[in-house]
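Have a look at the structure below, then the notes.
Only one protein chain is missing from this complex, and each of the others stays in its spot.
By written order: A, B and C. Residues from 1 in each chain.
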């Protein structure tokens, strides 16, 4: 089998392979870095950062569902400054793209974080708009085109030359509407999907398993929703690069997202079952591309032939 | 173990047990009626009817996904008149509630079908609003509160004394908004969830597996989304009965939906793996209720104690 | 009337690197429920796969203590991979008998045309009609050939074709069928099973020579019993029929080949 060129370019950033790890599922790389060299990965979307340290939500935070999990971790993180001081230098010892994932409760917070991070020199900023906007009365930024556009514009204005990727929520009637708004506001790339909102109830205690009652669904269960949304978004905003994610556990899953329009793919929940999942997905993807006689993995991107 | 009273009341209709089969997964009962007496069931939501016979979508119509399936059957059915003439009399030979499921492309079509069905004497009409409204340019009725309310009002006006249950789509930003609109328009009950839109791509042919490119996701994968939405809706429109569905395969799943607020539960995709699934779900639910010392299965409804 | 049944595996033999011959004890499905070759069983393939997999019955015999059915299947994806790991003594959960099988009459003379993994469902007909059966078997290449000996033992004549010429005649089965019909079109019917393009060509040749032709079709299934309307195939008159309930065997003239 011929050797496939795995490198891809996402919003101007070269990844040596298309496999990135998803925000919140891989911490800042320290833990899974015990299992293999992080340089195996194309990149890492770091755990979601906020301006100040946050302790996150009370436990329980995890519930299992059929081929999925619900989580309500809730942005527990050391804050953007601590990230820059303690985590970024560690990550820089490895050869992978470092993508900082940020959440704010006001547009200003997004702006301040973008400034700090672009100064510190991350490779990309992933703007999580699934968080509630305190000013707009707790309405999630990700569900209203105007709010999503506002955050995007502020992030862009403060990110300097660092590409800004906006992470879309799947809990919307029409994801293309949000995608277009964000694209028009200047996003350099989109990442999708974040988690679908779900719930599980312990039928004996009659309590929701999660202390927050509901949480975000991820894992293989959501893959078909992710493929559909990546395809819709890639049709709606052609040319804007996409980091696809949601339920990827095999090379074939990654290939589906790439064919649907993703330039690169993030692996999240699959890591919990198998720490080596991202590496396996990469290898299986390479094998699949080789079997198809492709010279470059990037040739998969957008290759779906709809009926 | 004490004997549990399984009977429940859904919008004034008494079901001898809370287990109904979901529209489109059980035809008109003939096929699974070969395996057991349909009188075992609380009720049947019949395959979605349209005013005129429809052949449905071209194949392939089914794709498997992790713990779910995608379908794009597309309302293949013999038309409402043929249903009344050939299917309803057969169903009436058994002791179960007959719920007709209807889809129209204009409000008028919904009205005509409701008139015919109420005259023919079905026990309930389930109004599927996940179908595109031809007049409103193909926008799905189920995604706009005004459209959903309009269809509900027309259905109510033509259904006489037959209760009208409106079936909600999960592909929306805020399902409570639609639920409230439909409630205000006079719905006697709500059923949810219909399928989540998804896609699967054959990575070798690069073709979507479904000829329609995308399809509706159902099965265990969607259970947590269903539980969340039933809970949200039952909080948003307290007092309006709910038929819960989406991924139910075990008694525990049914109990989750009931605790979240459903008065009865429909089993759909699970039938494909196991024709006896509805009967097993019923028995497991009864056992669970008995273990908890409940006198009536109905005591589960709305019993969740959120944190 | 179909039933759900846990069936014990009584034989499990690989017949080429990716194809397995599996014999199941099927209760009284053959004697009481009329299970026969060309029908299919809907087989649950492990907890991780939600849907059952339809597998044709190649041979079905009344037997003691239980009737038996032979399934011959190729490993394609997760489900068939799971099935291939079953061992003698394991049980599998099966729905059946499902579908119709080929319509044949005693004393008929049949031309059996099988392609690849479409050859197994015709085996029962080969062994039933023996000297009244002629078989044309097509495969991709020599290493994919299965069941040749079984067919040779049973049938009057067997013609082997491969796409790459590595065994038998070089080329597709429809060319061979044409050659046969040119010499002798005195067949009650052609019974064909294989990939859709092959069936389409064979149907065309059959129509040309005025020989009745039945084809066994495949479509992705959910329920397998006619309830979900998943396994539709388009019919020449513009309506839909369903592989699991109306088929898998259809009259070739009935099928809309142009979609």
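Assume a residue touches a chain if its C-beta (ideal position, glycine included) is under 8 Å from a C-beta of that chain, and two chains touch if they have at least 3 such contacts.
Everything numeric here is computed off the predicted structure, so don't read it as measured data.
S.K.: Would you list the chains present here that the left-out chain is in contact with?
M.R.: Across all of the complex, the chain we cannot see touches A, C.
S.K.: Which of A:50, A:103, A:169 or A:269 touches the chain that is not shown?
M.R.: A:269
S.K.: One chain is left out of this view; which of A:127, A:189 or A:209 touches it in the full complex?
M.R.: Once the missing chain is taken into account, the touching residue is A:209.
S.K.: Hey, which subunit C residues sit against the chain that's not shown?
M.R.: 46-48
S.K.: Spell out the interface residues on subunit A facing the chain that's missing from view.
M.R.: 24-27, 30-32, 34-35, 47, 55-56, 58-64, 67-69, 71, 73, 76, 209, 219-220, 269, 271-276
Everything that follows uses one rule, which is that only the chains that are shown with their structure count from here on.
S.K.: Averaging the CA atoms per chain, pick out the one whose centre lands closest to the mean of every protein CA shown.
M.R.: So the chain nearest the centre of the shown protein is B.
S.K.: My parser should flag the chain pair with the most contacts; which pair should that be?
M.R.: By number of C-beta pairs in contact, the leading chain pair is A-B.
S.K.: When the centre of a chain is set as the mean of its C-alpha atoms, what distance in Å lies between subunit A and subunit C?
M.R.: The answer is 46 Å.
S.K.: Centre to centre, by mean C-alpha position, how many angstrom separate subunit B and subunit C?
M.R.: About 36 Å, centre to centre.
S.K.: Distance from the CA centroid of subunit A to that of subunit B, rounded to the nearest Å?
M.R.: Here the centre of subunit B sits 34 Å away from the centre of subunit A.
S.K.: Which residues belonging to subunit A are in contact with no fewer than two other chains?
M.R.: Expected reply: no residues.
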